[in-house]
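Just one protein chain is left out here, and the rest sit where they should.
Moving on, here comes chain A:
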Amino acid sequence: MSVLSQLNIIQVKGLNKTVSTFEGDLDILSDINFTVKSGESVAVVGTSGSGKSTLLSLLAGLDTGSAGEVFLDGEALHKLDEEERARLRAQKVGFVFQSFMLVQSLTALENVMLPAELAGDQSAKAQAMSLLEKVGLSHRIGHYPSQLSGGEQQRVAIARAFIGSPKILFADEPSANLDSKNGHLIEKLLFDLNKQNGTTLILVTHDEALAKQCDRIIHIEGGQLEKIRDGEGAKAYVV
């Protein structure tokens, strides 16, 4: 693996996503090209229906593109099958979603442990306890999602995202379902943990203020990459 590929943790080349509809083929994404460096935080912004969530799903290997290439930490996602992509996600990727996506029948602690348990990690519990402490929920480990507030549920989801020390964190509108106070708390927590762990953050949002906190901002409109600009957190990278 080259030094360049180590630094470019995500490489997207000529990525297209086309879906079939009753009215014919519809291009969701067209000819997307960009790279993301390791440790960088990148916001993907755009209006509703612009294709930003589709882009996130392709970058995370939740879906496959119609054409083009996606490299995730040097591995060609477009050449992997679903099982191999799942293995890659288990090893290198964490997620935070708008709707929290906690398993209702598991406690806060068990939800955080879940990715590590699926990967067969024996230290899942210790890691989970430590992360819950970091997100300020060590007193709520035995509570079920329905017993937690929205903000608390999202903190559990963030703790879950960081278990196993993923290299890349994908966050889809992480504060959109929360009030502004809780939203800001979550955003701060996300960025703090990201910095502490040196994780690459890909953040999908329509919140311009939140996007500005990232190093770079990718604008998607009508399925096309409109522009890439630096955010307030931008910093120099040595290539």
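As a working rule, a residue touches a chain if its C-beta (ideal position, glycine included) is under 8 Å from a C-beta of that chain, and two chains touch if they have at least 3 such contacts; residues count from 1.
We adopt the following convention: contacts and distances are computed from a predicted model.
Novice: Consult the UniProt record of the chain that does not appear here and report its protein name from "Cell division protein FtsX", "Aspartyl/glutamyl-tRNA(Asn/Gln) amidotransferase subunit C", "Zinc protease" or "succinate dehydrogenase".
Specialist: Per the UniProt record, the undisplayed chain of the complex is "Cell division protein FtsX".
Novice: Could you tell which one of A:E82, A:E133, A:D179 or A:E208 touches the chain left off the display?
Specialist: A:E82
Novice: With the full complex in mind, choose from A:S48, A:Q104 or A:S180 the residue touching the hidden chain.
Specialist: Only one listed residue reaches the unshown chain, and that is A:Q104.
Novice: Which residue among A:F71, A:F95 or A:F162 touches the omitted chain?
Specialist: Only one listed residue reaches the unshown chain, and that is A:F95.
Novice: Under the stated touch rule, tell me which residues of chain A contact the chain that is not displayed.
Specialist: Here the touching residues of chain A are 53, 56-57, 60, 62-63, 82-83, 86-91, 93, 95, 97, 99, 101, 103-106, 110, 114-115, 117-122, 124, 145-146, 150, 160, 172.
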